[in-house]
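Below: the structure, in structure tokens.
Missing here: one protein chain of the complex. Every other protein chain is in place.
Up next is chain A:
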Amino acid sequence: MKLTTALQGAHYTFADLKDLFAKANEEKSGDQLAGLAARSSQERIAAKWLLSEITLSDIRNNPLIPPEQDEVSRLIEEAVDESVYRQWAGTTVSGLREWLVHPETNSKDILHISKGLTSEMIAAVAKIMSNLDLIHVSGKINAITSCRTAIGHKGTLASRLQPNHPSDDPDGVRAVMYEGLSFGVGDALIGINPVIDTFESVKRLFDVMNEVVEKEGIPTQCSVLSHITTQMKVAEAGTACDLFFQSLAGTEAGNKSFGISVAMMDEAYELAKAHSRRGRTYGPNRMYFETGQGSELSAEAHHGVDQLTLESRCYGMARRYNPFLLNTVTGFMGPEYTFSGKQIIRNALEDVFMGKMHGLTMGADVCYTSHIASDQNDMENLGVLLTAAGVQYLIAIPMGDDCMLNYQSLSFQDIASLRQTLGKKPGHDFARWLSARGLFHEGRPSERAGDLRVLVGGR
């Protein structure tokens, strides 16, 4: 494997594959903080060039984090479909990129070869792709998953309604639910970040959501984004939990900092598949994950590996559990990992591409904190780019301002206007419900849409 190259009259040498991977990333403050980033723009391109020429077997044969040291590495390695891999082992990273962007290559082809690729191979190709490469290829791939409802159909843009409240107040949660639903938001899921991660609090939030969903007959799924073990207890005590949520990291040590392991997630997955409640029927996909570039570094669990590659490894772990959906929260992590709107946009495009390459149903929290050099316009731009990239769902909150987590995302109005501007519809079942409630008419928001009184008054 070649680690030396010349570009524009200068020579570049990289210490190992890990070094080459890191330096081939677009500029990210998290790689700089970790001391892994390219030292100049030319070195970055030299690294991309070299990386483009190595083969997929080079990547597999030189593990960045040896499987003996890390259970996420083991899990990714063991999941490789050997017969698919053998056909692609001799292909270069450049060859993979050119095949992906080829007009004849379709979703089915990509989802097939995905089984033979490791997360590191998928990360490698993302590094040598331009933004439009990422958008174009993401747009080709679509995986459909199913929990209470199915999402991911071509031509749809679903959304997560996030009715957070600074003290988990039930009325406050209901108010935001009604408002979001009236805009046609909430088809992917209704998911709350709890203030307090206790059995009582998590159960109460499930109860509040389940009550509204049952009363109104809303075809969606509910989730409380607590630690997985709290949800398991709540489910075992008899509360309907449609989705089982957990944040994931791309290394064993990173997951340890989240208080989870592969064994624990295996157990949660078994419980989730078996968990049902009277009156609810479920498809095979019951897990929900969030990830974000930088979480491993923040836990000092990155093993000297760049944050894009670690993010890809999260998806490698996620696919073991056939999740209903997964979204990146890049932009929430802080300026030390993602400095600016430009970096947020790039990370989100990479994440959605890499997730879809793993066969996942991918969403994004298009978001930023107030100490990142970004603003609402950057988010609206990214909303357009991701919708064009066929992102399967986006998170939305009232006016893009989360009054509990203190960060900014997209608004309910943004979901409506993204669908309208780019010709997308809500998820099929949800669209039927919206029509039945008079909130949509002929596939578009009706005159009554966007007014929570339609739902509050109707009770």
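Following the convention adopted for this analysis, a contact is a pair of C-beta atoms (placed from the backbone, for glycine too) under 8 Å apart; a residue touches a chain by one contact, two chains touch by 3 or more; residues count from 1.
One rule holds in what follows: contacts and distances are computed from a predicted model.
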Identity of the absent chain, which is to be given by its UniProt protein name, from "Membrane protein", "Imidazole glycerol phosphate synthase subunit HisF", "Ethanolamine ammonia-lyase small subunit" or "ABC transporter permease subunit": "Ethanolamine ammonia-lyase small subunit"
- request: Out of A:A47, A:V176 or A:V213, point to the residue that touches the absent chain in the complete complex.
  value: A:V176
Task: Tell me which residue among A:P66, A:G90, A:P166 or A:P284 touches the hidden chain in the full complex.
output: A:P166
- line: Checked against the full complex, the residue among A:S29, A:S52 or A:T291 that touches the missing chain is A:S29
- line: Touch assignment to the omitted chain, from A:S201, A:T229, A:T369 or A:S435, lands on A:T369
Query: Which of A:V72, A:V305 or A:I397 touches the chain that is not shown?
result: A:I397
Query: For chain A, which residues touch the unseen chain?
result: 29, 32-33, 163, 165-166, 169, 171-176, 178-179, 183, 335-336, 339, 369-372, 375-376, 397-401, 403, 406-408, 411, 413, 416-417, 420, 445, 449-450, 452-453, 456-457, 459
